[in-house]
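One protein chain omitted, others in place.
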């Protein structure tokens, strides 16, 4: 049984475990004030090519989202997110639990456009309604699509003109950046107010690096982290991992591999004449397959059946990762072909 | 510079890292539903000698406290804690941030007694005041003292009679259990309603095992964890560690070592005629030393000056751990003696 | 300028002011423990024909909703409401501010049916999503429609079978009960778990009577009220008003009058061939009028333009109340006819 269920099925890239072992008995300061964390932050600033940003290392995506959003917003301010947004459906109301409404909008293929936000702003007129304040986007999105530079520039300009914050959930940022051509890590600070670089889904054991770009959002952020239980006593665990991922191109190498593995599958599935729920070049793809074939594949592979399409077809979600073996992918493709013929 | 600042200065016990490496490329389910986490939970139940308990693995102490307490309490219910309690002073208002007041009481040497709680209950009469509902204790306490079985029985009976929940913060539970003679892990479910077994401060990279003993507190707990950002995608990271710590006696071996190291220091410091802020057999000791000696020691050792005692003396906090080297302790003792003579 | 903007434009029914004057210099207990409040609660129990219910008097609708819902729900539990629900759009995120997500569903003419709720339950499977727990309905709804007994029975049975609480926002309950034939006040305790009887929009200065029918929701409710700032020091202000409204049929007389006034307008507007956004027999009606006629009417009348229907027509909201003068209604009707002819 080989799993294409998600990109966090395995442990960490071996280099990360080695880095943990090498530093293991060294004594360091606690709570992220150790030298590894400090160096990781400096290194990330170099990779982002910015100095005037604050970077904090947290454990997971939900934790990062809830800590950041509750820190950035006043009690009456609300978040705008696309209907499929992770904070809206798969974080057990974590944002609402900090007191903030999330306004759901329809979006296009998992992405937000200015027009969607404009409609929300037009509806919110006075103090009887929440005040929309922060736009949440995921990149790559929950359905595998990615934003290109122009789309982000449009969103960014719209948000600035309308006094809205723009926040990017980067749980799969590595895959997103490697899945298109014109957007780089160093573009982000001029486009969004805050974003995070996902580690957990790209080779780390745990770890997300939150980057705060807007000056007014930086103050006292470590207080918010501690209050939400997000300051690890052994913060070095996060610092060592990000140091390893970014000291050379490892982070992007891993993401590229994941994307290549999904591209392999996509290509062959297309050749067989199957369609996709949405076009994706990231590490999540959603081919629409005959139910019979799906049943056949489920005998040997783990994956989610995402959505019924019609009586005979359903879309499945296939996720590849830094750890996905090319060999396994090839056997999987063969099994699709075989199953299809049957 | 050798550090006695805390018990989380080093990484993890080497066996833990080995266990991570061995399992690293295995594919597992996410969010704590992997086999390692399941086995760890089963193993812990065996060690606790109870079946009808729920066990959840979380990342850190503040996270565990805030997730548990906010799950256990209704909006108007309050916590009672001793003035030095960790949730009261060193968690940035994490409990209050979930909406609950903590009522501070004086206590005895960092510990609570029924009389302290009784006084609170007597003062809280009606709906104009919060309703005291949960008693928070730490074992070992923040100043190194430990509860013995009788003290816990007294508290437990008092709480039961008064319809109060009793919760034990076990960030340093290993040290506490090894620091006295009559209390064992398997005694706890009959004494408290919930407690946690601290991993971070006893050899794990991260990890606390929350044990919920009272039936009515068990329902839907994973929802609360997810909502607070406490469900790790790679939950195996926690399972593997607790499995390693408890599959033989490693957890207690590490705690005993920590206690032995502090005992070595205590003994010698006593011989030199110095007193202690409070008597402690756990891995935290608070000797009262001359300021001049403290200054001398600070040149080569890291530790916190805890409290000014008089013009010439201050109490320092010395913390030993599973990783503290006996050799380093001996040199430290020598340096105390030398510094003292000077 | 005569206003059909809402049903809280005037002060209170004169009998209420008289009752305040008569009791004014009497000394009473504070915080709702006075004899007037006690008697009002007893009287309401008689009118509802139930003894085993708890009744609390609060100031306004938003306050009542947020106090009740946050008291009834655990942190991970969510509310289901129709898209037009007052708590969803016009209470500035008051429910989310207490930590609870509201799941928005489409509904039918402002009302919920079991099928809408079923779809939500089917989507919510595990701890990565909130747990739907309470169904919020308004009666009459925000667009003037009313539930009949059968509709409520269907909802009630569905909620019971699915372990959901059913809560009725009765800001305009008087109008709702008088706008249909088979549902009475005394039916409600067997249909819903809690509801409130709105005073503010039916002749009181302020005041809503929250009725808690389900045993498990009753405990400690006055604590929640105090915590949310909902216990008035001079609670008598609420007791005296409800006593006056319910000691004879005043409450229903006022509601009937409001409904009759809107019926007068509806009838004439229909005769002129205009349609309505939705059929309503309550005190809120939404006729679709030519924009030119609307502009004409706006010169002398206050009301909200609710929704653009097409290039030439818009729906307006007309609200009548206990205080609406029949004479004013007749002049208004005449002005509609005149404006229409022009």
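Each chain gets a letter, A, B and C, in the order it is written, and its residues are counted from 1.
Throughout what follows, a contact is a pair of C-beta atoms (placed from the backbone, for glycine too) under 8 Å apart; a residue touches a chain by one contact, two chains touch by 3 or more.
The structure presented is a predicted model; accordingly, all values stated were derived computationally and were not measured.
When the whole complex is considered, the residue among C:77, C:91, C:127 or C:142 that touches the unshown chain is C:91. Across A:141, A:156, A:200 or A:227, the single residue that touches the chain missing here is A:227. Contacts to the hidden chain, counted on chain C, fall at residues 2-3, 5-6, 8-12, 14, 17, 20-21, 23-30, 59-67, 91-94, 97, 200-201, 205-206, 223, 226-234, 236-237, 302, 323.
Looking at chain A, the residues touching the absent chain are 31, 70-71, 74-76, 98-99, 127-128, 130-131, 220, 222-227, 231.
Mapped onto chain B, the interface with the missing chain covers residues 75-76, 78, 89-93, 96-102, 104, 127-130.
In the analysis below, only the chains that are shown with their structure count from here on.
Taking each chain's centre as the mean of its C-alpha atoms, the one that lies farthest from the centre of chain A is C. For the pair chain B and chain C, the distance between mean C-alpha positions equals 51 Å. The set of chain A residues touching two or more other chains comprises 91-93, 97.
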